[in-house]
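Handing you this structure, nothing more for now.
Note that one protein chain of the assembly has been removed; the remaining protein chains are unaltered in position.
Each chain gets a letter, A and B, in the order it is written, and its residues are counted from 1.
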Amino acid sequence: MDNYHRQQRVNTFLVPLLAVISGLVVAAVLIIFTDNSPFAAFEELFKAGFGCSSLNRCAFFTTLERATPLMLTGLSAVVAFRSGMFSIGQEGQFALGALTAAWLGFALDLPPVVHAIVIMLAAMVIGGIYGWIPGVLKVKLNINEVITTIVMNEIAVLVLVYMVNFPLRADRGTTAYSPVIDETAKLMIFMPGSKWGMGFVIAIAAVLAVYFYLWRSAPGYEQRMAGQSSLFALFGGIRNDRAAIRGMFISGALAGLAGAIEVIGVHYRINQDFAPGLGFTGLSVAILGQVHPFGVFLVAILFAGVGLGAQLGLQINLGIPRELGGTVIALMILFVAAEKFYTDGISGLRERWAHFRGQKTAVELAMEERE
Amino acid sequence: MEGDLFTVALLSSGLRLATPIILAALGGAFCARAGVLNLALEGKMLLGAFVAIVATFYLGNTFAGIFVAMLLGGLLGYLFAFFYLRYQVNLIILALAINLLIGELTVYVMRVLFGNVGSWSDPSIQRLPDFEIPLLSSIPILGDILSGYNFIVYFSWVACIVGYIVLFHSKFGRHIRAVGENKQAAETLGINVRRVQVSAMVIAGMLCALGGAFLSVGHLSLFTRNMSNGLGWVAVTANIFGFQHPLGVLLTGYFFGLAEAFAVRIQNVTDLPPNLIQLLPQFATLAALILVALREKANLALIRRRFRRQLARGEMQSAAGD
Partner (left out) sequence: MRRDIVKAVLRRTPCGNLMANAVELRNITKYFPSSNVLANNDVTLSITEGEVHALVGENGAGKTTLMNIFYGLHRPDSGEILVNGQPVEIHHPDDAIKLGIGMVHQHFKLVPSFTIAENIMLGIEPNQYGMLKKKDEAEMVRQLANDFGLPVDPYARIRDLPVGMQQRVEILKALQREAKILILDEPTAVLTPQEVKELLAVVRNLAQRGRTIIFITHKLVEVKDVADRLSVMRDGKMIGTRTVAETSIPDMARMMVGRSVLLELDKKPATPGEVVFAADNITVTDASGLPAVRHISFSVREGEILGIAGVSGNGQTELVEAISGMRPVEGGTILFQGKDITRRTVGERRKQGMAHIPEDRIKIGLNLETNLDENLVVNRYKLPEFNRLGFMILSAMKRFAAFAVKQFSIAAAQPGEMIATLSGGNMQKVVLARELSGEPKFVIANQPTRGLDVGSIEFVHRSLVDVRDRQAAVLLISVELDEILSLSDRVLVMYRGTVAGEVDPTTVTKEEIGLLMGGSSLPGTATSAGSVQAVPKPQKEVVA
């Protein structure tokens, strides 16, 4: 391996690490403004987000519960990105999936397990179609998928608000709620005290399924090749357009599933502010997770734990507002995206070190390699 | 009177609700014209709303508060530009991170400063005063529609017109459009592309912040968590629908504002669902996108057909030449 490629490899590991550290440093500064010790705060946050004092009062289970929708929307983004589509439509697909579940949860009359399965499948189809549309618009008419998914997010959220306020409204209270779903539609819960249950198992299954789809199946292979180098895919005989549309459908289906599980596994009904921003958070999970299912798995738990730790540990125990959690997460995304800041710094240091040691620079090495 | 759906009050409340949308969309238009996709309108608006009310509280003057908000909005725009131009951060990720960051950070700071509250206000904060425009207000009906707002509302109209003149009739505006349409063309002629793009993003940051300030000290006099509540995204859509044109944005912004006002109105006087009205401009945007794309496609097909015809004719000519 030559000099150039060795550098590239080192950066893959170094950059996310440095980004996370930078995020924590800024967080520490913000904590100091509240007259708390950053180290005590981080310890408190960790205990409250990832700790487990007893089986019945285990914060970590709640973290896993909260990680479930993040994992699924993160996977949704992974599948879209891996087919070369920059879809930011998870928000809308999530909303429509949730809406489908809330409606079918009381409208259908089915035996226990079947009911839940039918709901999830329906939500996946609805979400999938909602992802398929921008895919088709991109491939057939070359309309930027970022733009269409933004507009379609707005539409989906408005449709959800309308449905909750009118056709699905359960009572005449101040806030509109849909009816509580039937017992038959609810997903099993493992531990009382949190909603950690079957939904998480489905999310794990989805992580594995996406991994196997993308890295073991022929359609997944086509999708990755099209996403990584569309010219290579075209040259090799892969239909880029089909791969993109398929990727968008699967992506939508996963986001729709996330919405359904959030309804039938956690809240059992929806109101008009149902989980705003979850779609965008999922997108961030995918990016910090290096657009890989296993990365998504870890980052989703990290995000959920930081959020919960900030809420329970910082806000309740130390009086530090829980928004610190979200702030840290946003900073980490920002710093990972600013990858070039670190790679420039690293290669600058390396050049200086080489110069100091009397070694050759990258240009000199490149000239030598071509002799 | 209560039963009337279309009233002067409706039109003027549409103009009021359209103000933040128009301002942010105008900012988005400047960025788009400079070749930068700005999806951080939401975050910049929220920052403006928060800073305006906090600065008003500490400085005791609403105008000073708005000024500080615009300053910080411009600074955020500069940061956005800095990350994008210096470190080549993906614009979409950057925008989403900034939206998330501002959404959380505003509440964090609010709670650090004013205790654990979900929304905050102080009796000392003066809402921006409304005023009548002399002459104009004396015209019947039209005067009621176009007069009697605070200065941000008037400013949003003026800003669009000035924005149009700047973009299409000034040197600076021409440079913005050149950079947006062909960055290399501008660069090779010695235009400082960075400076042009930074300016566009600073302008957008200031306009968004002003739009946000309208929410917290112009329309109401309080700040709540996530106060912009998706208006920044509505502005993104209004900008697309307005074809990144300052005057187009003025119209589509008003269209979206009117839909909001109509939704509120319909809720008050009838049992009809208000959100269906809000869907209308969104669908119109989607339809506009598709129509434009279809037209492009038809044009391409036309060029292709013309070339094939020429080809057929060319063959005949060379055959005759032999």
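Convention: a residue touches a chain if its C-beta (ideal position, glycine included) is under 8 Å from a C-beta of that chain, and two chains touch if they have at least 3 such contacts.
Here the structure is a predicted model, which is why all the values come from computation and not from measurement.
*Asks:* Relative to the complete complex, which of the depicted chains are touched by the chain excluded from display?
*Replies:* A, B
*Asks:* I'm checking contacts with the chain that's been left out. Which of B:Leu59, B:Ile139, B:Ala185 or B:Leu291 qualifies?
*Replies:* Result: among the candidates, B:Ala185 touches the missing chain.
*Asks:* Of the residues A:Pro112, A:Pro167, A:Gly193 or A:Gly236, I need the one that contacts the missing chain.
*Replies:* Checking each option in A:Pro112, A:Pro167, A:Gly193 or A:Gly236, the one touching the absent chain turns out to be A:Gly236.
*Asks:* Considering the entire assembly, which residues of subunit B contact the chain that has been omitted?
*Replies:* Listed in rising order, the touching residues are 169-172, 174-175, 177-178, 181-182, 184-192, 303-304, 307-308, 311-312, 315, 318-319, 322.
*Asks:* Taking the full complex into account, what residues of subunit A touch the chain not shown?
*Replies:* Listed in rising order, the touching residues are 1-2, 4-5, 8, 216-219, 221, 224-225, 228-229, 231-239, 347, 362-363, 366-367, 370.
The working rule: only the chains that are shown with their structure count from here on.
*Asks:* What whole-number Å value describes the gap between the mean CA coordinates of subunit A and subunit B?
*Replies:* Roughly 28 Å, centre to centre.
*Asks:* Can you list the subunit A residues touching subunit B in their complex?
*Replies:* Within the complex, subunit A touches subunit B at residues 30, 33-34, 86, 88, 137, 141-143, 146-148, 150-155, 157-159, 161-162, 165-166, 276-277, 280-281, 283-284, 287, 315, 319, 321, 323-327, 329-331, 333-334, 337-341, 344.
*Asks:* Along subunit B, where are the residues that touch subunit A in the complex?
*Replies:* 37, 39, 83, 86-90, 92-94, 96-101, 103-105, 107-108, 111-112, 116, 226, 230, 233-234, 236-237, 240, 273, 275-276, 278-279, 282-283, 285-286, 289-290, 293-294, 296-297
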